[in-house]
Each structure stands twice: as C-alpha cells, then as structure tokens.
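Heads up, one of the protein chains got dropped from this complex, but the rest are sitting where they should.
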Amino acid sequence: MKRYWILSLLAIVLVTLPLMTACGEDEVETTTTAAAVTTTAGGATETTGDATETTAPAETTTTVGEPVTLYVGGTFALTGAYAEDCAAVLAGFQDYVQYVNDNKVIAPWHTDWTIPANITFELLWADDALDPAKTLTIYEDQKSKGMMVSRVSGSPEGMALKDLLVEDNIGATSQSTSPAYLQPVGNIFTNAPIYTDEMASVAEWFLESWTETRAPRVAYLTADSPLGRNIDIPQMQEYLVSLGYEFVGAQFVPMVPTAPPTTQLAWLKDNKVDLTLGVMVNPGSQPTVKEAVRLGMGVGQEYEITFALGNPAHLQIFLPDMGATGNGVVVAGDFCAQDADVPGIKFADMLQDTYRPNKKNTNIMYLDGVIEGMTQILALRLAAMEVDPAKLTAEDVLKKGYWQIKDLDTGGISVSKYTYGEGNVQGVDSCRIQQVENAQIVEKGAYPLRNILPSEQ
Amino acid sequence: MNDVADKETVLRIENVSLSFGGVNALSGVSLDVNNNEILAIIGPNGAGKTALLNCISGFYKPQRGQIYFHETKIARQRPDRLARMGIARTFQNIELYTGLSTQDNIMAARHVFMKQNFVDGALYYGRSRREEIKHRQTVEEIIDFLEIQSIRKQVVEALPYGLRKRVELGRALALEPKVLLLDEPMAGMNLEEKEDIARFILDVYEGQGDTYPDNPVLRDGIRSIILVEHDMGVVMDIAERIAVLNFGRKIAEGTPDQIKSDPEVIEAYLGQEA
Amino acid sequence: MLKVNNIEVSYLGVIRVLHGISLEVGSGKIVALIGANGGGKTTTLKAISGLLRTEQGQIRGGDISLADKRIDQLGPESIAKMGISQVMEGRRVLEHLTVEENLQVGAYRRRDRAGVKNDLEMVYTYFPKIRDYRKRVSGYLSGGEQQMLVIGRALMADPRLMLLDEPSLGLAPMAVQEIYEIVQRINQERGVSLLIVEQNVKAALGIADYGYVMENGRIVLDGPAEKLKDNEDVKEFYMGVSSSGVRKNYREVKHYRRRKRWLS
Amino acid sequence: MIRLPSGTYAQDYGQDAALVRTKANWAFLAIVIVFVFTIPQWASNSFLALSTVIGITIISAHGLNILTGNCGLVSLGHSGFMMVGGYALAILCAKGGLPFWLALPISGLMAGVVGIIFGLPSLRIKGFYLIMATVAAYFIIHWLVLQFRSLTGGTEGLRVPSPDLFGLSLKDRAHYFYFVMVLVVIATIVAKNILRTRAGRAFVAIRDNDLAAEVMGVNLFSYKLQAFFIGNVFAGIAGGLSVQYYLYANVEQFPFFDSVWLLGMLIVGGMGSVSGAIYGAIAIKLLQQLATKIGPPLADLVNPQAAVGLGLILPSLAIILFLIFAPRGISHIWERLRNYYQAWPF
Partner (left out) sequence: MTFFFQLFVTGLALGMMYALIAIGFVIIFKCSQAFNIAQGQIVMLGAYFGYTFLMPLRLPVWIAIIASIGVGVVMGLVIERLALRPLLGQPALAIVMMTIALAGVMDGIAIMGWGGNYVTYHDVLPELTLKLGAVSVPPSSLLGLIVSVIVVAILMFIFRYTKIGLAMRATAEDEQVTRSLGIKATMVYALVWVIACVVGVVGGVLLGGVSGVSPPLSEIGLKALAVVILGGLDSIGGAILAGVMLGILENLAAGYLDPLMPSGGGLAGVFPFIIMLAVLILKPHGLFGLKRIERV
C-alpha cells in the first residue's frame, strides 16, 4: 500500500503542477513574466515585470508620461533544423531590445527616431518547437500578457496564426517567407525576399555571363522540406523558360542526409544541367557541395555547373566549414556578408561586444533578430506617437505602426530599405547575389524582385 | 446411458496428410467420429494427435485429404468459422484470455451468439442491454455447473492450474458446440483433479436434463467428444472407442479392450505395464 | 546432502505458498516429492534452485543448505555453480539451438574441456536416441526426446544434485518408463542425488528411496518409498487404488466426493 | 474490474453491468463535467487553448486505446491517421465546400478506411512486425500527402474556412471548446460501451489470446480490421478537429513523435482503460506544457533550446517511471486509492 501512496502522490504532483502553472498565469503575471528573459532598462526600472500600471517611482525626471512597458517578441523554434538559427535570432532580439532601452533610439543611423523615455520594451519569447499547436497556446499566452506585436518562426506556425493575427489585429514579423503570407495578404510582415524571387534573381544573374549559343539547362536541387519545395511551382518554371532556360527537372535532398547525395548529383550530371536552384539543400549545404566537388562538379571543375541557393542558406554559415571547396557556390538573399563594411554590421558587432562580450553569437541569423526587433519597435514607436502609449491597442500598432513604416534603413545589412503598408507585407524590393570566390564572399550585385508569385492586392 | 440406437457419423476424417518442413506430422489418417460417443486418441508424443486436432479445428491446413462435418467439407476452413459451426476445443497448454476474469472469459465465448450491431452497442440502449443480460444468465449456469462460482470475478491469470483448465472447459461449453475436442485435459493433474474433470466430461456428455432446462448444451449434452489423453486409466474408463496414432499414422482403432490387447499398440505406446 | 529447513515462501510479498517446508535429500539418494497440484512442489524446487527470485517470489523464513553451506540467499547462477541442476517442468529445450549446443550450454560453467567431452559421450550413451539428432535443431524433437535432452543438459553440468520437475508430464507411458529407467541408472552409476517432483506417483515412488507428500504448502506425510507405496491414503488419493486393492473406475466417481484432508 | 464499496449490491445482471453505480460516482462525474464546461468562464485564453488541444488529444487517445489497449494491436502510426482525417476535412471543406458538420464525420470515416487498408497486413503479422507496419503507414501517408499537391497543397498546406455548425459559428474559441468537449464526452461514452459489444469482446479476446479467440469463433481478420477502423475513426475525427481548430492543415501539424506520445499516454494512464486514456492525455500534455513554462529560466542556465529538450525528457521520463513502478498506469493507482478510501477505516 505504501508504494501506491508514493505513486499516487507522484501522479498528483505530476498533474497539479502543470495545471497550476497553466491556469494561474493571469494572476501571477509578474512572476511568470519575470521568468521570461527580462531585458529591462539598465538599473533604472527594475520593476518592469508589472503589466501596465506600475506605480514604481520613475527615476528619470525627463519622463513625460506614466512609465509604460511594451512587449515585443513572439515565438521561436528552438528545435529541429532551424534551432541554431532561431537561437541566434533570439540573441539578436535580446541585445537589440536592451540597446533600445539603454539608448532610447531605433538605431545609430536613425538617431532622429527616438523612443519616449517613459517607454520600456520587454521581450517575451517562448519556444514553439515548430509545433502549430504549441504556437497557438504560446500566442494566447503572450496576448494575455499584453503583447501587441508578434513574430512567427516558420511557415506552418505562421499559417496556424495567420487568421488569428488578422482577427486580433496584431502585426507579426517573420523571417520565414512563405508565399502563403502573400495570398491573401495578412498581418505577417516578412523581411526577406521569398525564395522564388531569389531564384529569379539568380537566373537573371547567371544569364548575364552565359556565352554559349544553346539554352542553359536549369534544374532544382533543393531540400526535401516545405522550405525547399517552396520553389517548385509552375510560375517559377514559366519564368525560367521565359528567360530562355531549358527546365530539366527537380532533385530533392533529405534535410538530414544519411549519405552524400551522390544519387541526386549523378542525376544532374546525367542530365547535363548547367545551373541548379534550391533552398537550403541541407543544413549548411556542406554534404552536397563537398560531394559535388569530389565528383568533379562545380564552377571551374571538370563538369561545369553552378549551384545556387536561396536564403537562408547563407554563405556565412557555409564558408567556415567549406573554405575553398565551396568556390563558385551562389547564394541569393538580402543580408550582406558578416564582415561587410556597412553601418549595420558595425552596429551588430557593437551590440555583441556590449551585451554578450564573452559569448558572441556568430550565426548570421543574429542580424535577423536585430532587424525583426527593429521593425517591431519601430511599429510600436510610430503608434505610440499617435496614441497615448498607455492606451495603445494592437490595432493602433498595426495601422498606425506597421503600415506606416517607410524606408527603414538596416544600415546596409539588407540591400533595400523596408517599406510596409496596407496590403504590402513584403518589406524588401531587391535581392542580393553573393558568390564564393577563393574562400571569400563576393558581392555580385542586387536585382529587383520579380514577384514570381504575385501577392493578391 | 448410451443410446446405441443412432451411431450417425458426425465428423469424417478422410485420408488427411500434413507435413511441415519435410516432416510428416500426419500421413493418410482416416477416422470417423460418431454421434453418441467419446472417442479417445492416444499415441506417443509427436505421433500427430495434436496435429490432428489442429486440422479438425482449422489451425492447420492439411495438404491432402478432407474432413467432413456432417456433409460439409471443413478441412482448410478458418477456425472461427468452424467454431461457429459447432466445433469447440480446449488446448494442451491452456489458452485463456489471461487478463480477464473467469466470468468475462466465458462471456467472451458468447460472442458468436450476440446479435447487436455496432451502433446498438456503442449506445448501449434497450436491446443490447437485454441481450447482455440474457448471455450473463447462460454464463452463470456454466459457472454453476463447473462449480467455479467462487472465482467468478477473479482474473484467470492468477488461478491455479486445475481451475484454469476448468475455466477453459467452461469457455468451450459456452460456445454450445456439437463436437468438443479436448487436448490432454488431465495433463499435470493429480488423481483427485482428474476425477473431477472426468466427472465433468461425463456430465457434459450425458447432459444434465432438467437441472439446466434453459441451457441447451448443459441440458442435452454434447454427444460427440474427442479426447486426447495420456492417462490410460482415464482413457480406458471413459472412452467408448480409442484410436491410436504413431508417426502420423493410425495404427489401431477399437474399443478399450481391443486396444489394450493390441500387440502393435503395446509395442509402440503402452509398454509392458498397462 | 540437501537440507531444506522450515522455509516459508511468498509471491509478490503477499501470497504465501509454502508454510514451513522441511525436507532432506541424502547423498546418492532419490527422493520423490508428490502431492496435489498447486500444492507448492514446484515452488519448493524453485526455492532450492534460486529461480524463485526471477518470479518475484521470496523466501521469508527458514533456510536451505547444501552440504552444510547455506544457499537460500544465493542467485540461481551461484546455486547452479555449487552443483545443483534443475530440470524445469515442460521440457524447456533451447528450441533454435542444436541438440549438441543445448548440451554444451549445460556445461557452460565447467572449465575442464576433457571432462566435458567425456560427459557429452556419456550423455549420448544414456540417451542413444538423441545422438542421432546431435546436429538437429532441438525444437523439432519429439516430446520424449526433448525430455531426454533437458535431462542430459542438466547432467552436463556435472551436478551433485538434480532437481527434476514432472519429468513424465505429457509423455506417453512408454516414454515415461524409458526416462525413469535412465534416471535410475544415472543415479546408480554416477551417484547423483535426485529430488523428483511428480504427479505420476507410481512411477516416482517406483525408483525413489524416500518420499514426501505435500498439500497446500505443507508436508503432510513422509517416509521410505516402500512404505508410502503401501500407505492407504497415498494409494487411494494418489494412485487411484481403492482399499480393496482394485483400481477405481473414473466412471464411478460420484458427484459428491468424499474428501479426506490431512491437517484441515 | 470495478470494486464497489461495501453495501452496494447488484440486484440483477443489468445493474451489475451498469457503468455508473453509486451516488458518489454520479457526484464525482457531475463535478468533473461542471469543472470542464465552465473552463471558458474562468480560465485564461492560453489555458482554454490548452484544454481544447487536450480534448482533441483525448479523442485520439481513445481511438488508440481501442486499437492498442483493447485489441492489442500496437500502432505507432496514429498521428498519420490523424493526418488523414485532418486533410480529409481540409479538402472537403476548402475544396469541396462541404459544411463542417458533414465533413467531420466523413473525415473520420476516411481515416477509418485508410486504417483498414494499412491494417490489412495485421492478419498475418504480429508484434514488432505490426509496429513497424504502422510506422511505415505513417511515413507513406506523410509522403502521399506531399505528393498529391494539387489536392493537399503539398508542403504549403491547406487553409480551411471557419467552422460553422448549422449556422452557428464556431470561430469563437470558447464555442469551439464546448463543441470539442461535447465530442469528448460522446467519444468517451462510445469508447466505454464498445468494450461491451460483440466487437469489444472480440477485441479483448484477440488481445489476450488470439489463438483461443479464433477457436471461440472470433473472426480475427474481420475484427482486427474493425479495430483498425474504429480506432482510426477516432484518430480521423481528432485530426479533423485539430485542423479545424488551427484553420489550417499541414503535415508538420502531425509529427511522427505524436504517435509516440499517444502510446505514452496509454502507458501513463493505463493501457486498455477508458479513463486511463483521459488521465494519460492530460498528464502528458500538461507535462509538455510544464516544460514550455520552465523553459525560459532554464534557457539561461543551459541553452536556449533547453525547453525543447525538457519537453522531450519530462514526458519520456514519466513514461519510464510508470513502466517501472506502475505499469498499469494512473487509472490503476486511482482505483487502488479509491478502494483504500472505501475500505477506510479498516
């Protein structure tokens, strides 16, 4: 009997503990939000845990209104193939929010875009584990805490939230560029060109240096995942053909390969393909590219072929591991090289030096965290200038914030300046092409987005 | 006790042969099982007794030969179909529904008589409830007959061997069979338990008449029983007829007295003592 | 040699199956343990061989000793090492191993290669039938042959004491006779002590020196085999012979049964 | 076996077979139902969302319990069959324009039919072989969904219109919750009653001893397929409900590991017990929720992904502990406790 008592106790604890955390959150908001990584203004307003009407003495004399805490953040997928990327995004978010709280300005190059001293930002985040069900719970949770902007981590999660976001009038940022966000247009604001447009840019760039008289042969070599399969649509094929390409077919590589994709590469060779287009062939793309080189395939190899990838197969991830093996690989995207000489990169380096001096995050997606944070805070700032910050609603932030964002400069991180508006959730208008040459990232230029998959207006 | 009147053939086994992996388990066995008799099948281990039972109950599909139940060909039929035709059996190594109680084990056998369809059952309204109660009545009578009332709600897994054998017999009875196949019902029992089982077998065979007026099988008895058993005492006492198998062949068939004195049987099976 | 002293055994900490069993097996003797089913005979054997532990059983009192060394606290492996070999009920051959491999498993603990080789020959001499099948997968042997194989396997461990659990179970009368003859020979020629648990009282007492009768977890009667064979109660309840000396007919068993119980 | 408090006697076989016997039972049931159906009144939105998800999971777990707990056919493909139901509903509603109330049962039936197809090998194969056949079923379904892009939207997934029940909009989260809970109650009653039907007895017979079942006249083939059908109808309805809840169908909504958690729920709750399926679903879902809750502080200590690791480890550990210490699950513990209390003060 004793054993059963212990067991039942165990069972009761197992059941009640989460139950308590689950239903008690409205009442014990201070503690739970405090648990969520608080990035409050240095020293001054430690009591930010309280939701809206904190009566803690505002220390700064320049305060115009009551101190207000505004929440940014959203969900992050810290598991699966994107775990590392999302962790970097999170780091970027954390550092950027802290910077804004410390400096009350959007960015060093946007010093005129200041933040009222009474506003502090706090980051809310949770891991959705790439699970739409979880995303939904987290979303409700964050909404109940008063979050007026959000972010989504991936396409299925975004799709699960899309209608809710419209219904709740909440605008969300996302680095994920699902075409589905564009038709019908919702409230998910993306900051990267969608993959089809990136591939179109690559195709245009490739034609510029095509000297032979025959039509170049193009094929997809892409990840066997929702992300990778995004480009496999009729409009893309039509566009390639219209440019003068001969379309050969598609090859899909498992996201986690258990063997080098020799089969797929052999197929390309067999079909005399000149250019491949794809998204994130595999994480970092190394197994594929390395095997290609071994098979004598690539730029300047015995079998001449160009591998092109779309963001987020950033060359930066790929380069340290591959070095010269990766020579000739092309990536289309919007972010500059991590060592580029632009204000945005310097800003990011400064953030890292200031806020995580000993554990610098080297993933390029750190930049995305900074940019997404910047977009969210700018939206909040714009809205807060129109409406009393204490009475701000999500709808205000959407209509008076997001929709009014014009020419947000990312300090050169992104090739274009972001402009959003009603019915325009795609912030960028051009796409950057980079190529590996001598183990270095070389910029090849920017190409306007072709909107292969036009958004419904 | 024995109506000598009608000795109609119930089960006719014709020239049945069965082999697995090159080993002949049965070769050309023919045997008639009649109404109003207890037929015993004996023989050394591995002689094919269980294999024959398995052919009759549909577990093994004999390569050659045919088995007729009345006039129906039943060799190579599915076991469950045979069960519904009226052939029930018990196993050498008790095969009960280990996780269920005695009552549920026997109730499970009433399965074939239940008429309710799925929707009825899912809602459990009037008809299926009445039906359930009717079957419970039958099950209770069997429990009563086998004197296992005290273990009605006990899970069979934990029951002693002898009682489990009895539950298995009860379950076979609940099927209301016309032919009952018993595979070594007394193996591993002591004298007293053997006596009990022997009594139950005889009672089942004879029928209990008015003691259980509503239960056809207990009332009228099962008039054809096939018994595979090693205990010669039991076999000689309660069987009307005995068939002897050796190396998959039938080497003798006859009354207990004939078998007892058959030299081939003595040499192959009984040895000097019997 | 083996002394079981007043042991109590329970399963799962609750169900008591043995209530103070004491018995003794002399060196080179054959002892039969007979009694009703579920009476605890097999449990007694398992308590001796240590296999009880693998079935959540527990010795709660008393002790067991082999040649004055206590063994009731040891695991089955160590007990086997001390020279007790159990032949479990139900002919448990290692089905997919060949006959010879089965026998070699029996000799697993032994280090003397020559001895093992000799004993292999010896087993084949006792059981000439299985010699012909030495390379055959044992699962395909007949029941009698399997029983011979498991006895042979136990013999390969070169035991001082063998525990046989129902060697006649489910075997044809001929096979029973054959096995009992060989068991007796093994006892006489190799001096192995034997403790035999049997339902087949006639066969067991036929070769035993001494016998114990067990009921409901208690020893209710014991004595030299010759004497037990003549005991009226044993005759009536275990051998089916009525007091007049004639075997009872199963057909004559009445619906109400006269039950005599020792101790109850 | 339900043990009753002393003093409760069955007067006839009908009473003996009744599900709810005592006043205390009724009272307890009433409390639970009142508690559940007032959740939208007092609970936070996120708790409401969690409760809805738990409700959907319970329906699915009932299905797996019929298949695995009652019929003994272990399935690791259950989330695949949920996927079938989910996509069936999405296609019927989005492409076929069928009303929700009609599409939901059809999606259940679709999943059931697909279940039958993948159940076909079950007559000849058992145990591990069958487990792997169901794993194969999951991956094949997953692959097919991605292949038939024109129908399923491929990796993009499929958007579903807002649910509408005879003109009553279920878009409101609270309304949808009520709807799900009503279905949970129905599913529970059906699951409980199935056990007493002809089919239910056949299932249990097959689970405990398929050999004997066959000799007792149970048509193994037919009943195994029936088990696959019924179990997967539950899965299909759960899948449909979850798609309708997110207004979106995507393969990533039905990950392979969900099948594992569903089996885990049966272990933790008590294999073969209807109430066990409920306890198990609640326990595992709450544990996962707990992992998400304590993730952020842990993130600072370990790494940002810690919550995910914990989300895997906590429920797995619960399953391991239950397997070792209480293999019959919460429902058994609960029963023991109740008996203990009923026998008090003895």
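As written, the chains take the letters A, B, C and D, and residue 1 is the first residue of each chain.
As a working rule, a residue touches a chain if its C-beta (ideal position, glycine included) is under 8 Å from a C-beta of that chain, and two chains touch if they have at least 3 such contacts.
If you're wondering where the values come from, they're calculated on a predicted model, not measured in any experiment.
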Per the touch definition above, residue among D:I131, D:L183 or D:V274 touching the missing chain: D:I131
Sites on chain D contacted by the missing partner chain, in the whole complex: 74, 76, 120-121, 124-125, 127-129, 131-133, 135-137, 139-140, 142-143, 146-150, 154, 211, 257, 260, 263-264, 267, 271, 302-306, 308-313, 315-317, 319-320, 323-324, 327
Hidden partner chain, residues of chain A it touches: 78-81, 83-84, 87, 220, 224, 229, 232, 249-252, 254-260, 262-264, 266-267, 269-270, 282-284, 286-287, 290-291, 294-295, 321
Sites on chain C contacted by the missing partner chain, in the whole complex: 49-51, 54-56, 75-77, 80-81, 85-86, 88, 92, 94-97, 101, 104-106, 108-109, 137, 139-140, 153-154, 157
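Note that only the chains that are shown with their structure count from here on.
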Other chains in touch with both chain A and chain B: D
B-D or A-D - the one linked by more C-beta pairs in contact: A-D
Chain A-chain D separation of Cα centroids, rounded to whole Å: 35
Intercentroid distance (Cα basis), chain C paired with chain A, Å: 75
Junction residues of chain A - those touching two or more other chains: none
In chain D, residues with contacts to at least two other chains: none
Chain contact topology (line, ring, star, complete or other): line
Pairwise chain contacts under the document criterion: A-D, B-C, B-D
Chain D residues within the chain B interface of the complex: 1, 12-14, 16-17, 190, 193-194, 196-202, 204-205, 207-209, 211-220, 272
Chain A contact footprint on chain D (complex, rising order): 43-50, 53, 146, 154-157, 159, 162, 242, 245-248, 250-253, 255, 279, 282-283, 286-290, 292-297, 299-300, 303-305, 307-308, 311, 318, 321, 325-326, 330, 333-334, 336-337, 340
Chain D partner contacts - residues on chain A that touch it in the complex: 1, 3-4, 7-8, 10-11, 14-15, 17-19, 21-23, 25-26, 32, 35-37, 76, 78-79, 83, 86-87, 90-91, 125-127, 129-134, 136-138, 140-141, 143-144, 154-156, 159-160, 162-163, 178-180, 225-227, 229-230
